[in-house]
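Please see the structure below; I have some questions.
The complex appears here without one of its protein chains, the remainder shown in place.
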Amino acid sequence: MIKVGIVGGTGYTGVELLRILATHPEVEVAMITSRSEAGQPVADMYPNLRGYYDLAFTEPDEATLAQCDLVFFATPHGVAMRMVPGLIAAGTRVVDLSADFRIRDLDVWAKWYGMPHESAEWAGRAVYGLPEVFREQIREAQLVANPGCYPTAVQLGFLPLLESGLVNPAHLVADAKSGASGAGRQGKIGMLHGEIGESFKAYGASGHRHLPEIRQGLELAAGGRVGVTFVPHLLPMIRGIEATLYAEVRDPVSFDTLQGLFEKRYANEPFVDVMPFGAHPETRSVRGANHCRMALHRQEDSPVIIVSSVIDNLVKGAAGQAVQNMNIMFGLEETAGLAAPALLP
Amino acid sequence: MIKVGIVGGTGYTGVELLRILATHPEVEVAMITSRSEAGQPVADMYPNLRGYYDLAFTEPDEATLAQCDLVFFATPHGVAMRMVPGLIAAGTRVVDLSADFRIRDLDVWAKWYGMPHESAEWAGRAVYGLPEVFREQIREAQLVANPGCYPTAVQLGFLPLLESGLVNPAHLVADAKSGASGAGRQGKIGMLHGEIGESFKAYGASGHRHLPEIRQGLELAAGGRVGVTFVPHLLPMIRGIEATLYAEVRDPVSFDTLQGLFEKRYANEPFVDVMPFGAHPETRSVRGANHCRMALHRQEDSPVIIVSSVIDNLVKGAAGQAVQNMNIMFGLEETAGLAAPALLP
Amino acid sequence: MIKVGIVGGTGYTGVELLRILATHPEVEVAMITSRSEAGQPVADMYPNLRGYYDLAFTEPDEATLAQCDLVFFATPHGVAMRMVPGLIAAGTRVVDLSADFRIRDLDVWAKWYGMPHESAEWAGRAVYGLPEVFREQIREAQLVANPGCYPTAVQLGFLPLLESGLVNPAHLVADAKSGASGAGRQGKIGMLHGEIGESFKAYGASGHRHLPEIRQGLELAAGGRVGVTFVPHLLPMIRGIEATLYAEVRDPVSFDTLQGLFEKRYANEPFVDVMPFGAHPETRSVRGANHCRMALHRQEDSPVIIVSSVIDNLVKGAAGQAVQNMNIMFGLEETAGLAAPALLP
Partner (left out) sequence: MIKVGIVGGTGYTGVELLRILATHPEVEVAMITSRSEAGQPVADMYPNLRGYYDLAFTEPDEATLAQCDLVFFATPHGVAMRMVPGLIAAGTRVVDLSADFRIRDLDVWAKWYGMPHESAEWAGRAVYGLPEVFREQIREAQLVANPGCYPTAVQLGFLPLLESGLVNPAHLVADAKSGASGAGRQGKIGMLHGEIGESFKAYGASGHRHLPEIRQGLELAAGGRVGVTFVPHLLPMIRGIEATLYAEVRDPVSFDTLQGLFEKRYANEPFVDVMPFGAHPETRSVRGANHCRMALHRQEDSPVIIVSSVIDNLVKGAAGQAVQNMNIMFGLEETAGLAAPALLP
């Protein structure tokens, strides 16, 4: 059994890790930390876990964490970058679900996250945990930077187009929509049911923290500069991200070519489902599951390729992808703990 | 592997059976029937099942069904009562999720379901599939009548009070609320999102089909006549039933006695969770899971015991309980296929 | 024009007052106070009011408030009881939407609200603002205690039964459900969309602050002690309360008698709609409107009368009823500013 610790377990990402790991055949959760809730049994805070865990939240304690085979960080940004170097030095491997190690350019990181980065060494050595791109590096990684939710949906949808060079990388648009759980579990007025229910809006349209992460990934795929506009929106629901992606082909290309390109790119991916040309993926088709489903569209006489890509922001967009990364790191079946279908309806 | 057939698989109960059985370690779904959708792959109708099933819907064919070890009926009432006798004669066992075999008094059945019953023999031999009451009989049953969703939540909440004789059975009130999936997947205007979203109402308040089923179960528990008022309500959400139950104690009784009564009654039940006195069970704490959670309340200077009981109407209220019954019938681990925690948030 | 001030205008009750008063033909809102938002234009916080108000929130200032003809208090409990005596002494009339003056027995008030009452004089002189009972007293009142949301729905539904003596007052049950806006606009984790959406639960089942207010009103109607059990529930929606009420008739009584009783009781009430026997009122049928709709039910062979009563908790349950009371106090058309139908769908 792999001995796992979770730092910062009171948020939605933390409870989602616990939910997934509850039935993982090869994992034992040894420790879950929370400064604010230390002493409280996790099943008191999350009654869906009654009968699954006797564990209580504890104060974060590096010595105990260091005895884990793997530590997940489900903390706000700025925490992992301080604790990770010590844990790795003590022999623990880490999957960081926060943003601390996702951005290579630390000036960019500092600008968007409002503080200087404190671990340039590990920012350089972290592997970006998108298995569809970095699977081999993840196997050996000491530290995996688990991707953001929007970046996962957007990158997976754009990758085949950019890697193939079929589209012009200068005019990409990613219009993305997320359920409210993406904002975390904090007592903010703007996230009340009375504020979000039965309403819809864009937010961060002048610039969102996930934009540099998206650009970094797309530029790697394109092998050069990309021009991408990313606008997130808030959905009156809990789980799910849909990203509608727009790109212009350089030269005329047939439906079959495009569809074939995507199917081939993801043929061996256990969690990416390319639906038939013209399908419309629904977020509920991935609710609670680690899948990303996508489909292609094109409008008459138009050079624009449209990709609709859906994930569950808490699963493939966070905790599920983290477990997928753990499975890869420890040589387990990649789908272990992640085998159940989505909850529909 | 147990070979399973599903009759009437296009509704929410059918897809829920498929979702649960997709990861059941001992079951192979051999056949799923639908007259209207014959020929269509199930994963085309329910994209959450893409990658899990190659199966397509087929016309119902008794000869093929008879080769199954177990057949689930997820049909409207009136179908199972015609097909079941032949299937059982051919050696197949049956779990009927419809209402055909739940009511002992066939005059009552005929009145509420608007047609004469066509299988008095099997109505008499069917075992009512509430494992918390009839586990031993279910083991040997040829035919299990899977309980209704409301009756499951209401009976489990009232049972300890009635079995113990602590309350007056003449003045019971069951105020129950259900998500919209309980009404099935049919194109009715009254079930449109535009009609149900952001609104709430009672329905069937002058009499609902689940009332005689509830009364039958409560009278068995009480050992005599009960007076029960049952009012269902429609919630602007998809899954979940909450029943708030009101009963008056005959004599003063302490909190501890009441709590102990419930805890003892369900101590060995894998799917009934008695929460601490004063807790408020949330439907989300059982979403997608086969649990029933309940808690007790009492108001100052009042003889009224209040029980709040929650289930997922599609799981413990339908497909999950059906799989639990199958597990019992075939000597499997009772929790097989039903081990995952609820999806929260 | 009546010059109106609002104390505590940043919550949902405050914005609802502004929404209703925006088109009231006889009212000018002269002042709206908020300590925390002083200086901010109300239309910045509530963009639905852009173009309707130039007003900004100001620090509460008794001298300016005293120049108003009427002051609404939309404050947490404990504020109005301190400010009201001074304002009335200065000649201003008051409608208090908080709980400060609703309960006659100040020991009961102190127990449920956790502080001693500071204005016994005005607690005794306040008129309870349920126009269907106290219309004449409201006309002359200096101070109106606007009823709570649940108490409005529950009292209106029970009143004809208790006033007529048709039912046994010892065994009343009020099972009530409210949208999330009833909890106000504060950054509490428990009211996040991620916590409330797609879920349902009882709360306060062992005792809720609205219970003594309900009991006080029902006892007045019954002319003696009543035994009432009241359980509130939280709905995954924003606006609307439904209360399902249960009472037992003393002697057999016909449908027509019951229906006639209710129709006669409310024949001249502009905001109470008795629907035909057996109808099921929906909360959306009163969304944004000041109406209370109700209907009666009875189940076969049962002595229990069931009343389903719906209101919009922010309108008839708060701001709308407050404006109705103001209209009565100032001799205006009772429906002024409250004439628009509900927003359906």
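A, B and C are the chain letters, set down in written order, and residue numbers restart from 1 in every chain.
Note that in this section contacts are C-beta pairs under 8 Å (C-beta built on N, C-alpha and C of every residue); 3 or more make two chains touch, one makes a residue touch a chain.
What you are looking at is a predicted structure, and each value in this text was computed from that prediction instead of being measured.
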Among the chains presented, those that the missing one touches | A, B, C
Of the residues A:R82, A:K264 or A:H280, which one touches the chain left out of the display?
-> A:H280
Who touches the missing chain here, C:R215, C:R265, C:R287 or C:K316?
-> C:R287
Out of C:S181, C:S206, C:T229 or C:S309, which is the one that touches the chain we can't see?
-> C:S181
Per the touch rule stated above, chain C touches the missing chain via residues 12, 15, 19, 22-23, 46-52, 181, 185, 197-198, 238-239, 273, 275, 279, 281-282, 284-289, 293, 314, 339-345
Identify the residues of chain B touching the omitted chain, counting contacts across the whole complex.
-> 12, 180-181, 183, 185-189, 191-198, 236-238
Even though one chain is not shown, chain A touches it at residues 171, 173, 175, 177, 179, 194-195, 197-203, 205-207, 211, 227, 229-231, 233, 235-240, 242, 244, 246, 248, 278, 280-284, 287, 297-300, 302, 304, 306, 308, 310, 345
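What we mean here is this: only the chains that are shown with their structure count from here on.
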Chain contact graph, described as a line, ring, star, complete graph or other shape | complete
Remotest chain, chain A as reference, centres from CA atoms | C
Distance between the CA centroids of chain A and chain B (whole Å) is 36
In angstrom, rounded to a whole number, how far apart do the mean CA points of chain A and chain C lie?
-> 45
Scan chain A for residues touching two or more other chains and write them down.
-> 12, 181, 185, 197-198, 238
